[in-house]
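In this view, the complex is presented without one of its protein chains, the others remaining in place.
Then we have chain A:
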Amino acid sequence: MNKLLLGRYVPGDSWVHHLDPRTKLLASFYYIGIIFLANNWQTYLLMFIVTLFIIYLSKINISFFLRGVRPLIWLILFTVTLQILFSRGGTVYFHWGWFWLTEYGLINGAYIFMRFVLIIFMSTLLTLTTQPLSLADAVESLLKPLKLLHFPVVELALVLQIALRFVPTLMDQTTKIMNAQRARGVDFGTGNIFQQMKAVVPLLIPLFVSSFTTAEDLATAMESRGYQGGDNRTKFRVLKYHNSDIIAGVFMVALTVALVLLKN
């Protein structure tokens, strides 16, 4: 269970850690967007240098990022292989039936590999340097304009915040119920797929029921502490942009300009 992506936050005290979560969220999405501008070796080199520089700034060990790539490695290799085998053009090195090993195929395969790695590095950086809680704040703040369209932003933010807060609690509970059922003879994770699915029922139903209890208790506690809905509330947590956020923004613009100039 501890492989979960959420909450893999690595506490730190770096320039990247101190950026406003809104900046980080927007910049990550923007960065992933402009990766698609890169289409030759100069642009990919630039992106790699920039990414490694940002990782260096975050003061987080590179091994964390490599670990982020690991679960996706088969998907990456599969895509790259397909790309290599089925693209045609340029010098042909090898040809057998449907399969062509060509210059363009190899180049495209390499590009796609790099693209994957860059995207994973950047999204890993976002989750490693930002607390899930600040991310929730960032989402709320960024969605605020939707209020004009009567979208319940404040309620969504509350739901998100409570969901995040209860993730570890529910995980603890899951482990507890699993152990309790094991002690009564339930066998998790053995047998064929139907037996395995059946074994999950004594885990799911108690978890479901206990969620109702928790929800009711929580609602009671919230109401007795004066919660009357989203309006007219003040906020304890506030997000503030700093100089470093401006620097990050300027940096992103500069990077885009450089990419546009360098690309084919």
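Observations
We adopt the following convention: a contact is a pair of C-beta atoms (placed from the backbone, for glycine too) under 8 Å apart; a residue touches a chain by one contact, two chains touch by 3 or more; residues count from 1.
Note that contacts and distances are computed from a predicted model.
When the listed names "Quinol:cytochrome C oxidoreductase", "Na(+)/H(+) antiporter subunit B", "Cobalt transporter ATP-binding subunit" or "2-oxoisovalerate dehydrogenase subunit alpha" are checked against UniProt, the chain not shown comes out as "Cobalt transporter ATP-binding subunit".
For the chain left out of this panel, the touching residue among A:74, A:96 or A:236 is A:236.
Among A:14, A:169 or A:195, the one in contact with the hidden chain is A:169. Mapped onto chain A, the interface with the missing chain covers residues 133, 136, 161-162, 164-165, 168-169, 172, 213-214, 217-218, 220-228, 232-238.
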